[in-house]
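Quick one: the structure is below, questions incoming.
Heads up, one of the protein chains got dropped from this complex, but the rest are sitting where they should.
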Amino acid sequence: MQVNEYKPLIVAFCCNWCSYAGADLAGNNRLAYPADVKIIRVPCSCRVNPMFILRAFQRGADGVIICGCHPGDCHYTSGNYYTRRRMAALFSMLDFLGIERERTRVEWVSAAEGAKFAATMNDFAQKVAALGENKRLEDLRCKK
Amino acid sequence: MQRVGVFVCWCGSNIAGTVDVQAVSEALKNEPGVVFSTNYQYMCSQAGQDMIKNAVKEHRLTGIVVCSCSPRMHEATFRKTAAAAGINPYMVEIANIREQCSWVHKDMLTGTEKAIILGKAAVAKVNLNTPLIPGESPVTKRALVIGGGIAGIQTALDIADAGFPVDIVEKQPTIGGKMAQLDKTFPTLDCAACILTPKMVDVAQNENIRIFSYSEVTEVKGFVGNFDVTIKKKARFVNEDICTGCGACVEKCPMKKVPNEFNLGMDNRHAIYIPFAQAVPKVATIDPNACNMLKNGKCGLCARVCAAGAIDYKQKDQFIEEKYGAIVVATGFNPISMEKFDEYAYSQSKDVITSLEFERLTNAAGPSAGKLIRPSDGKHPHTIVFVQCVGSRCESCAEKGKEYCSKICCMYTAKHAMLTRDKYPDTEVYVFYIDVRTPGKNFDEFYRRAVEEYGVKYVKGMVGKIVPEGDKLKVQASDLIANRQLHIDADLVVLAAAIEPDKSARPLATMLTASMDTNDFFTEAHPKLRPVESPTAGVFLSGACQGPKDIPETVSQAGAAAAKVIGLLAKDKLMGNPCVAQSDELMCNGCSTCANVCPYGAISYEDKEFRMPDRTTKIRRVAAVNPAVCQGCGACTVACPSGAMDLKGFANSQIMAEVDAICK
Amino acid sequence: MENNQYLREEIIRMSGVNPTKCMKCGKCSGTCPAYDEMEYHPHQFVSMVDNGEIEPLLNSTSIYKCLSCFACIERCPRGVEPAKVVEAVRLIAIRRQGANRMTANDIPAMVDEDTPQQLLVSAFRKYTK
Partner (left out) sequence: MQKITREQLIEKASELLANGTVSCVLGWGAGEFGYDVTPTVFKTAEEMKTGFVFSDFCGANFSKYLVAKTQKTEGKILVFLKPCDTYSFNQLLTEHRFDREKVYAVGIPCEGMADISKIKAICGEGISSITAEGDTFIVTTLYDDEPIAIEASAVLAERCVNCKSKKHVAYDELMGEDGDVLDSGRFDEVARLEAMTPDERFAFWQNELSRCIRCNACRDACPACTCEKCVFDNPKSGVENKSPANSFEEKLFHIIRAFHVAGRCTDCGECSRVCPQNIPLHLLNRKFIKDINEFYGDYQAGAEVGSRAPLVNYTTADLEPGEVFNREG
């Protein structure tokens, strides 16, 4: 029996208009998800620079998830379409470097989808926890 | 370094029930920059706000972190509090420890731990906040409406009624647009001219409205509230101010074999012409491609018969520059070309016509004076086949048709079929359809009337092929319900051609930096919640330029666009959102990547001179963001490889600081 | 294509149904319990009658497969009453000389112990004149 259960650290970038409101709704409805998830508010999912994601990993995050409005519903018309392309390319690249693909995710959560937000976070946290601590992104260069 | 004050709210037991607020305020005391930290039962209450104001004074705070409910709830409240206390409202950050912490976590330990981390992130961010001041810009109280169809007319009338001057730019010699060409209108069957022409007269007589007919917009500069627009008034070789529209010139003009575009080429007009009797302005126009006088200097008859002396063969294109606060796009639509639909023999037979041509054929002012005849031989048609969805919902043949539903065809086809059966009960009328779409008030009832009362034969299935044979059109079609092929000898075939945005829309969108979809329809700022605004601030959408729509819908949208324009023009000054992008000129490469992703066209480029360390100067292209247009999405900041572009209020360094604080 | 306007009008008169009211949604056929037994289905009856194509219906056994359960009438969103159309076509067939589906001589062969008498009576009424 493990006494000290491993707790992953998860950074969630949420767009102000849909997903952040969706997270608020999850709160309003008291839908629990792990406290490991820490939310950073951004105006739009397209504000998320790949550097923020890598920085989070660098500083010890075990998983990073980006949430935005559903495609077609972006408050800024097209922001999430750019997010979709950028993150598809970036995540594919991280996979190419041998980093576990389950550590990154993009999910569209509308302001009405409090339940989806909580469910997504539960699922993501569970998957990241199963992977264990993020070592690869932290120390790729580690001397042989 | 900031002097940060931290205020942890209990929200009664909403937060305090799961988060040890005392521990949070204690823990945050030790964060860099924090000089004061406290907690209180209800921070948003008057007492709570006073506590903040006093602390600002007492501890000379420059930044405030409130650990409370969602910023979507009370960010505005606490910003006002900060302003009242004399510090910049954008020096406030909220840590959301209610919706995203106390309400979703059950035990005190985890709740408190997380609240502290969220608080630390907010402190880290506020340390990097800078005071932001929303930009102000004046508003020119004049609107421009581009397009003088029913959409433009209604928008202009509504804006003018509110007391603001409006200019209509129409590329044709008269306003009226497509509606002026129609015969009757569904579902009430009132005649289009009877309801449109009074509005056209209203426009002409309204003191607040100027009409630039036979004109085009050639350049748009500026931004919301402050557009500088150049309008080209094409030479019409007639002095508009003195022409009385008597028509004597038209009668005498010897050049009478010019295809009449108003009747879609089904009859001829003169080289000098007034498009139709109720044209506004009722002024003659000389077609320079047809007029002998303009082509080779021989004739001059119209000048001789004009009692007013309005003919001016030397007239030149005129360029007018005007300032506007708002621009409404109402460029409308056209039926697509049928040339490529060989299967319907449109190019082979004169008796295969489009629905718009059918409108002219049944219009009392049309080429046949309203008598339904076959264009080829003038005979009365007995069997008429209507084909719906010609070029609509046509995904595989992009060069021919359009993938979208043109929306209006089902209804006007029902109207045509019904009117035909009404006036000529001896005709047999077939309508071939894929679906009959009638979502509108009294629309389905209208279509059912065509079937039930007027005996129009609706057949589910498409016409596959039409072959002219003798004086008949052999129509081969499918009846999907009976599951068989039909062969009909028709006298006349009417194609419900898909509609597409006017060709002038694309270059106009470029000028306006307004975005368009792949079909060249203008995109809305939000498809549901801001349907009459373009994402480009100050540009509004009216009518079919935004998507296929019928007259009632166009008029409602026109009114809605006018309301938005009035709302804008009623303001003396526009306050911007200060959280906008900003480019650091020293680092900008001028590569245009940011402008590519900007949904608002807020980014422009200029060549700037820079002094180099070696005292030489260097001219470089750099980006400049117009803060009045930028909405602050941040798409450009990620597109920018050099990091020159940053977003105020959500700067790279601020978000990175939050990441660091969370991950530490 | 056959277009028997006389029979069309006759069926419309007999049934009191206006087939042009049909909007071809197919709900009648969707609800019909005898659908699998029929060559022509309720919606086709309505549409074929409207087109004056009566002969194929008269020659089809579909007119006898209709149970007259009236589910189609119950469900039709336009009040077209397809079963009445079927009934009218059936009557046209029965009224033709010697076109009765059943005669009294056919009855004994159909009787078994479980068959309620009422069924025989109603079938006899329905398939003869």
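General observations
When the chains are written out, they are named A, B and C in that same order, and each has its own residue count from 1.
The rule is simple: contacts are C-beta pairs under 8 Å (C-beta built on N, C-alpha and C of every residue); 3 or more make two chains touch, one makes a residue touch a chain.
Since this is a predicted model, take the numbers as computed values, not measurements.
Taking every chain of the complex into account, the absent chain touches A, B.
The residue touching the chain not shown here, chosen from B:M179, B:M411 or B:V597, is B:V597. Residues 50-51, 54-55, 57-58, 71-72, 78, 81-82, 84-101, 104-106, 136-144 are the ones on chain A that touch the missing chain.
Taking the whole complex into account, chain B touches the unshown chain at residues 518, 584, 586-593, 596-597, 605, 618-621, 639, 641-644, 646, 652-653, 656-657.
Everything that follows uses one rule, which is that only the chains that are shown with their structure count from here on.
Our note on geometry: chain A versus chain B, Cα centroid distance of 35 Å, whole angstroms. We define each chain's centre as the mean of its Cα atoms; on that basis chain B and chain C are separated by 55 Å. Along chain A, no residue makes contact with two or more other chains.
Contact of a single residue of chain B with at least two other chains is seen at no position.
Residue ranges of chain A in contact with chain B, taken from their complex: 9, 11, 16, 20-21, 23-28, 30-33, 35, 38-44, 46-52, 55-56, 59-61, 72-73, 75-79, 82, 86, 118.
The touching residues of chain C, when paired with chain B in their complex, are 1, 18, 20-21, 23-24, 43-44, 47-48, 51, 53.
Listed in rising order, the residues of chain B touching chain C in the complex are 448, 451-452, 455, 458, 460, 481-482, 486.
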